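The complex is shown incomplete by one protein chain, all other protein chains being positioned as in the whole.
A, B and C are the chain letters, set down in written order, and residue numbers restart from 1 in every chain.
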Amino acid sequence: MNTLITLAPDADAGSLARRLAADGLWTTALRDAAGRVQALAVVPPSPPVDRARLADLPGVLAVLDAAAGHPRVDAAAGATVAVGTTSIGPGAAPVLIAGPCSVESEATAFGAAERAAAAGATVLRGGAFKPRTSPYAFQGAGAEGLAWLRAAADAHGLALVTEVLSERDVGLVAEAADLLQIGSRNMQNFALLKAAGGAGRPLLIKRGFSATLEEWLMAAEHALAAGAPGVILCERGVRGFDDVTRNLLDLSTVALVAHIHRLPVIVDPSHATGRRDLVAPLAAAARAVGAHGVMVETHPDPTQARSDAPQALTRAELAAVAAVVLEGDR
Amino acid sequence: MNTLITLAPDADAGSLARRLAADGLWTTALRDAAGRVQALAVVPPSPPVDRARLADLPGVLAVLDAAAGHPRVDAAAGATVAVGTTSIGPGAAPVLIAGPCSVESEATAFGAAERAAAAGATVLRGGAFKPRTSPYAFQGAGAEGLAWLRAAADAHGLALVTEVLSERDVGLVAEAADLLQIGSRNMQNFALLKAAGGAGRPLLIKRGFSATLEEWLMAAEHALAAGAPGVILCERGVRGFDDVTRNLLDLSTVALVAHIHRLPVIVDPSHATGRRDLVAPLAAAARAVGAHGVMVETHPDPTQARSDAPQALTRAELAAVAAVVLEGDR
Amino acid sequence: MNTLITLAPDADAGSLARRLAADGLWTTALRDAAGRVQALAVVPPSPPVDRARLADLPGVLAVLDAAAGHPRVDAAAGATVAVGTTSIGPGAAPVLIAGPCSVESEATAFGAAERAAAAGATVLRGGAFKPRTSPYAFQGAGAEGLAWLRAAADAHGLALVTEVLSERDVGLVAEAADLLQIGSRNMQNFALLKAAGGAGRPLLIKRGFSATLEEWLMAAEHALAAGAPGVILCERGVRGFDDVTRNLLDLSTVALVAHIHRLPVIVDPSHATGRRDLVAPLAAAARAVGAHGVMVETHPDPTQARSDAPQALTRAELAAVAAVVLEGDR
Partner (left out) sequence: MNTLITLAPDADAGSLARRLAADGLWTTALRDAAGRVQALAVVPPSPPVDRARLADLPGVLAVLDAAAGHPRVDAAAGATVAVGTTSIGPGAAPVLIAGPCSVESEATAFGAAERAAAAGATVLRGGAFKPRTSPYAFQGAGAEGLAWLRAAADAHGLALVTEVLSERDVGLVAEAADLLQIGSRNMQNFALLKAAGGAGRPLLIKRGFSATLEEWLMAAEHALAAGAPGVILCERGVRGFDDVTRNLLDLSTVALVAHIHRLPVIVDPSHATGRRDLVAPLAAAARAVGAHGVMVETHPDPTQARSDAPQALTRAELAAVAAVVLEGDR
C-alpha cells in the first residue's frame, strides 16, 4: 500500500474511487464488518500522491501514509554528483563511462583510456579487484592495477571508477578512484557500504540481481548515512528467466529513478545483455528513459581479456554508442 | 547451447576460444575422458553465428547446430504486415495505436477514435471481449462493442485492433477488425492461435507473462502455420518481483526481435508500467530500441472507464507520446 | 494490504503493533500529516485475520478489509471433489494419479493403466490432446486417444483425467473423462474455463507459469461460476531462473491451499522437476505439506513415447512414489 484515504461518513466512495482512477491512482475499497466502504487504499503501481490535494477532495476524512524510510536519499533529489571534474545526474550533460572489465596490464589500462577518451567518454572504468564466481579465476591485478588505471585516466583527462570488493581495500581504492563502485553482489553488503560510504568519495551502487527499487534506495541510504558525498545508481539488469540476454534490463525502474525520485542513475547495457549487438540500441533506450549516463565495456585487445571479452565493444561500436549517448543520435 | 564447434586434432583450443570471444561469442570448452578439449560450445547470450565463417577458422573441424524450430517466422524476417491501409514492421514508418482498455458505449468508441486520430494514431485499439481475472467483472460489450469500434475507426480513417478471447468469436471479430489481438493470457492457447490464424487477418500476439523469446516465436509459428497472413509481436512486460511497476518491460528482447530477428514488434507501455507518468519515457525507449510502434491506452472520460482507468492517458499525455513515437522527440 | 486497523485517539500504536507481531501479523504504521499513527495496515505475508478478535483489542477503532473476490471458492473450503468413484481433497485418502504424458496407441493406454493400477493409483492420466510448443510436433491422438484411455481406465477400475485444449472439444472430452484438466498455458483462458466449467465434470486446474495464488483461485472461481461441480488445483512448478530443474516447485503455496484455504490440491512433481531422480523425494514433500494427491508420468515403453519421455517413471520408480504417497513412507 502507498497511501490510505479514510472517508467521511457521507462520502460517495464510488465517485471518489473513479475520480482517483482518472488521476492515475489504483485503489482498493476497504469495508467494515457491516460492508460499508470506510477507506480507500492507494495501491501500487500508483504514482506518488499529493497529500494536500487529496485531503481537499469531497468525502475525504484523512490521508495517511507510511513514513519514508530513506530521508537522505529523498533529500538528494535533483542534485548532481561530482565525479572528478565531471557532474552526473539531473540537469547535467549525459556521460559516457567506458573501459575494460578487468585490467590485466599497464598497456590494457592505457589502451582503454585512449579509446574511451577518443570516443568522448569522461570517465574510465576498469576492474582491479574483480568479483569472480570461481576462486580459481583471475581475481584482478589489485593495487598494481589501480595504479595503472589512475595513471591511464590522468594521461587522458578522465575520471576513474573502479569496484571495491573488500572493506580492507576501501582506503586503497578511495585513494586511486574518483568514484567507488559497489557491485551487484554487494548491494546489500552493509559493512562494505558503511566502509565505502565513509571514505570521502561518491559511490556508484549497482542494483542487486533481484533487488526491489526500495531495497536499492535503502542501500543508497546506508551509504549516505555513512557519510558518502553522493550516490549514483547503476541499473545492469535483474535476473531473468530467458538466456537470450545475460540479464533482464529494467528501464522502467530507471525511468522511475530519473523522473520521479530524480536521483543520478546510469545504465550498464554491457552486463545487462552480454551481447555487443544490443548495446547501442539499449544505450539509446537508456538515454530515452532519462538515464544520466551509460557505462560500457571496451578492451583494446579483447583476445587478451581475462573476463567478459564477448561483451567488450570494438572502437567502432563504442563510437556508435557515444553518438547515441552524447549526441542523442538514434 | 546455440552452436557446437568440433576441433581438429591439432587445434589450439585456447587461441580459438579467445578469438571467438573477441567476436562476441561465449564458449564452453568440452573435454574428452582424457581431459583434451575436443569441442567448443557456443552458449547464450551469444549473438547468431555465421556458420560458414566459423568453419573457415583454423582448427575448426565442423560447425553443428540445432535445427530452427520456426521456419515460417524466420521466412517472415524483414517483411512488414499490412493492417488496414497501414504497414507495420521493419522499414515502415512507426505507428501509434491508441484507444480505451474496454469500450463501454458508442460514445466511448467515437470519443477515443477522435482522440486517437487527432494525436496521429493510425490504428484504434479497444476491447469488446475482455479477459477479466474475476468472472463478476465487466466482460466487455461483445458484438455490440465490435460494431461501435468499427464504426468509430471508419469515421476517423483508422484501422482497428481488438482482442479475441474465444475460438467461437473468431469469425465475428475477424469481420470487424483489421488485426486480431491474442492476449498475454492466451499466448500459448494453441486452439485459439489456430482458429485466429485461419481467419484471414494478421495477428497481434502479446507476450505471455513469463514467456521466453523462443516460446513467443513459436506462438507466432503456430499462427503462421494456421495460415495467418502476418504476425506482429507486442511486448507488454513480463512478471516481475517489484510492484512499483505493473510488469517488467523487457526492451532487450524487443531489440532482439527488431534488429536480429527483424520481425514486426510493438510495445505496450500502458500495461507494462500501469503508470501514466512513465508511459512517455518508455514509449521513447521503445522507439530507441527499434520497436515499430507503440500501443497505449486513452479514454475520453476515464471516470467512466470500467477497466484500467489509472493507466489511460489524457489528451495532452497522448500528444506527448505521439511526439516521441512519430517524430522522434525526447 | 490484507487488512486495515484504524486506531482510537488514545491508542498506544507501538504496543498494539508489538502485540500483533507476536500474533504473527506484519504491520505498517500509517501516519497523518502531523505524523501521528492513525492506522496499522496488516501487510503480507501475514496469516488470515480474525476480525472479531482484532476489534476487541485495546485501542482498535475499526477493522477494515477488502471484499473477498472468490466467494464460490471460499464456500468450497473443506469439501472433497468426487472423481469417478474416488474422492480428492481435505479428509479424503491421498490419491496417486499416473499415466503417460501422451497416449500414442491403444497399447500405450492399456500398458499405462495396468502399471498405474498395479502401483495403487486410482486415477489414470494421459493426453489425447497435447499442447505443444511446436505446431509440427505430435499433437495427440485426439478422439481415438480418448477412447483408448477410457477403455484402459475401465479395464483397470480407474478414473480418468485428461486435458482439454479447445472449447470445441469440451463435449467430447467430458464424455470420456471423469476430470477435465486445464493446462498451465490455459489457466487464464477464460473462454475455456467457462466452457469446461459448464460440462458437468469437475476440473483439475494446473497453475499458470507465473500465476499468483490469487489469480489461481480466481481461475477456479471462473470454473465454479460456470457451473463446475468441483475444482481441484494442481501445482506443477512456476517459471524459475535455474535450469537444474524444469520448473520451480512452490510447495509453500500448496501448504497454503491445503491448510489455510482448505481446497483440494495435488502436486505434479514430474513436470515440476523434469527429472526422474527427484520425483520420489518431491512426492514425499508434497504429502508432507498437505497435498491430497500426487500426479506423475509413467510410460509402458518410454523409448516409444512422443513427449516428455525423460521424466516418465519406470515401474520400480512408480512403486517408490506410491509408497511415499499412499503409505507415508520416506
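Operating definition for what follows: a contact is a pair of C-beta atoms (placed from the backbone, for glycine too) under 8 Å apart; a residue touches a chain by one contact, two chains touch by 3 or more.
Note that the structure is a prediction, hence the values are computed from the model and not measured.
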* Structure fact -> In the whole complex, of C:A174, C:L251 or C:V265, the residue touching the missing chain would be C:L251
* If you put the missing chain back, which residues of chain B would it touch? -> 1, 4, 6, 28-33, 35, 38-39, 41, 43, 51, 55, 62-67, 239-241
* Asked: Residue-wise, where is chain C in contact with the chain that is not depicted?
  -> 18-19, 21-26, 44-47, 210, 212-214, 237-238, 240-246, 248-253, 255-256, 258-260, 272-278, 281-282, 284-290, 302-305, 309-312, 324, 328, 330
* Structure fact -> Omitted-chain footprint on chain A covers residues 69, 131-136, 165-169, 185-192, 194, 208-211, 215, 218, 221-222, 225-226, 238-239
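Throughout what follows, only the chains that are shown with their structure count from here on.
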* Asked: If you check the contacts of chain A and chain B, which chains show up for both?
  -> C
* Structure fact -> Taking each chain's centre as the mean of its CA atoms, the one lying farthest from the centre of chain B is chain C
* Whole-Å gap separating chain B and chain C, where each centre is the average of the chain's CA atoms -> 30
* How many Å are there between the centre of chain A and the centre of chain C, using C-alpha atoms for each centre? -> 39
* To do: Mind pulling the residue numbers of chain A that touch at least two other chains?
  => 240-241
